[in-house]
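Would you mind keeping the following structure in view while I ask a few things?
The excerpt is restricted to a subset of chains, each kept in its original location.
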Amino acid sequence: MLSELENQMFTQVGPGTPGGEWLRRYWHPVAISDKWSGIRTLWNCDKKIAFNDEVGTVSDFGKRLGMFAGKPVAVKILGEDLVLFRDGSDRLGLLGLHCPHRRASLEYGRIKADGIECCYHGWKFDVEGKCIDQPAEPSTLPFKHKAYPVKEMGGIVWSYLGPGQPPILPKIDVVARDDGVRALENWGLWPCNYFQIVEQTGDAAHTAVLHRGAGGERRELWQELPKVTWEENEYGMKTTLVRTNVTRASQFIMPTPVRLAQPWPAGKFKWPRYSGLWKTPIDDTHTLLLHVTFTPYLEGRKPELPEGLTYDITEELNRHRWQDYEALISQGQIYDRTKEKLMTSDGNIAIVRRLVREGIEAVQRGEDPKGVWRKPEMDKILDFSRIVVDTTLISEPAT
Amino acid sequence: MLSELENQMFTQVGPGTPGGEWLRRYWHPVAISDKWSGIRTLWNCDKKIAFNDEVGTVSDFGKRLGMFAGKPVAVKILGEDLVLFRDGSDRLGLLGLHCPHRRASLEYGRIKADGIECCYHGWKFDVEGKCIDQPAEPSTLPFKHKAYPVKEMGGIVWSYLGPGQPPILPKIDVVARDDGVRALENWGLWPCNYFQIVEQTGDAAHTAVLHRGAGGERRELWQELPKVTWEENEYGMKTTLVRTNVTRASQFIMPTPVRLAQPWPAGKFKWPRYSGLWKTPIDDTHTLLLHVTFTPYLEGRKPELPEGLTYDITEELNRHRWQDYEALISQGQIYDRTKEKLMTSDGNIAIVRRLVREGIEAVQRGEDPKGVWRKPEMDKILDFSRIVVDTTLISEPAT
């Protein structure tokens, strides 16, 4: 149980808030890139939600925000209104949404070779935010508009919204490896605070209860309540679930993703598969979920899906996802931690909150929090395939 | 004309408010029971309203809240979020909506023989709120979750949300008699405070004006402005309207229902018919309307409807109901009594407000307000057929 103030600390994502400043020390995935030519899916969830004074579905908003289509689009990240665009020379830009002149939205801007031009009076900005044209003025007054660095990796657009020199964009294996098949899944915009989704990381009991009856061929395995251990490590927290016939581990990586071993997209698909689930805070009450699955080639062979299966969601998995949606959303837009009753089986939550609290304190001391890397030796693929295991899945040959 | 503070006193329904505490001393109808096999109708009103951050129709929300279908459902009563369910042993339960563990909604709970199990981590509660299982814990910590007593009578689910020993559930004839035909009508969720609907009780002039042109065969009678008398009695207030060719009385029963003599469902249906209209406060700006009509057998004969008529709403009555809806809703979500101009024809309002004010003061003194009965001799059918008359309707034979 937390105090009201502590709950705010963990759930506020805007600029100037303790949690928001901590989140700003990391790269976050913004959207699936328009240049990604691999597998991409969108969760078909027609639940109506409100966002930015509009009503739409979880899918609608998920698509608009998280599936960059190449044209300028209004997005929101960590509570900031931004425009994501690609200039005429293929450079990505992420600028403040409203033109600093008269505040018209740059989502209506026109793309030029060297930037984006406001629709209203033609002020032009390059991807670094430099104002490079004010056509109705005798001369252009140079100044910088709000702009954030953007990178592409693994078919995903990433951005860093913090101060100073951005740290390394972590090369988490599922988004960084190229020796396999990657599927990028947009799970839509979920109408709740990101932190209650993060707190599901390492939740041992919910698999056996919430997903009881939705585990495909592994349904029997999952009904058993596992023995669980949680341990802090350099990335965040590792969770190990031991059941009679399966041992399964997952890794929480600061600040939001979890790396999992996946029986999906379908239980019968026996091939080593890894996944990562990122929760990008859009504002205090909305979170964009981007899920990546990666299936490596084995001895040069492409993964073979059983007949009739695609990488898209199965009926069984759809039920599974709805179960998570209902449980998490019904905790409230912002889960009220002043009215909770944590027990011994919620040990993961104690660790996750401690890690975040220490991260916030580090930022307040002017230090890098855990999971922010600047040493060149960390600028490599971070292989979690030895940490995140599932004993029912085929392993990769040792390399 | 009231002050802003007085208006709040009459219109607030939440826990801890003067009006809310007074309302909590009475049983309120929550929904039509899933076990009711008699006549049940739902007003088909497709007016769009907002409720709990959702948009739906008066009918949609009325059905969801007021037509219990047997499966766990999120309801709201007197501003409290609750789950209504029936356990596997047919017991009704009305518990706090959010599981005290991690606040997932019990509307997604699973029904067990002995209670309801939270979808998320399986905490189980019986209908009295006792936590009887915490599967992921080494042992179950016993404690009580919020739970309110529930009863069924006349096909309706009733609950008492107050402190201490519940008083007698009043056996108002239309819901308690079994020697006739009862029709349970759900009029939907009206987007206004309950008290302005209560204040229409005993409103003599509105029948002649608002419903002019919508009275079926009695249209002529009703156009005449009646002579009216209001008198306080042990149940609340009796209103008597005298017109040239008809005398008609109604009874306001604390805290919300009105007992009427009914020419409905159709003017041509000449049989003694009685009705009661309950206004269950959902929150400060929404009210669930449940209407009950009762037609007794006469000398053992079932009531005979004229050809072509059913108990469902007639076109004429639909117009009548829309007239009330428009008048009451357009008073504002919460009728602003600091801007009213009451006259001699509003004498009913003076009495109703005095009764409620006295009720609030009684509660504040720690006493039972009027209409709360604990003496065993009140635990009988309360027969209003001698008080609530309409001289154009056949009377029952004296018993």
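All chains are identified by letter, namely A and B, in their written order; residue positions are counted from 1 within each chain.
Assume a residue touches a chain if its C-beta (ideal position, glycine included) is under 8 Å from a C-beta of that chain, and two chains touch if they have at least 3 such contacts.
Values in this document were obtained by computation on a predicted structure and should not be read as measured data.
Of the identical chains making up the complex, 2 are displayed, while the complete assembly in this file numbers 3 copies.
As a working rule, only the chains that are shown with their structure count from here on.
The angle needed to superpose subunit A on subunit B by their Cα atoms is 120 degrees, rounded to the nearest 5.
Centroids built from CA atoms put subunit B at 48 Å from subunit A. Listing the residues of subunit B that touch subunit A in their complex gives 53-55, 98, 100-105, 107-108, 117-122, 134-138, 141. The residues of subunit A lying in touch with subunit B in their complex are 48, 50, 55, 203-206, 208-210, 225, 323, 326-328, 330-332, 335-336, 339-346.
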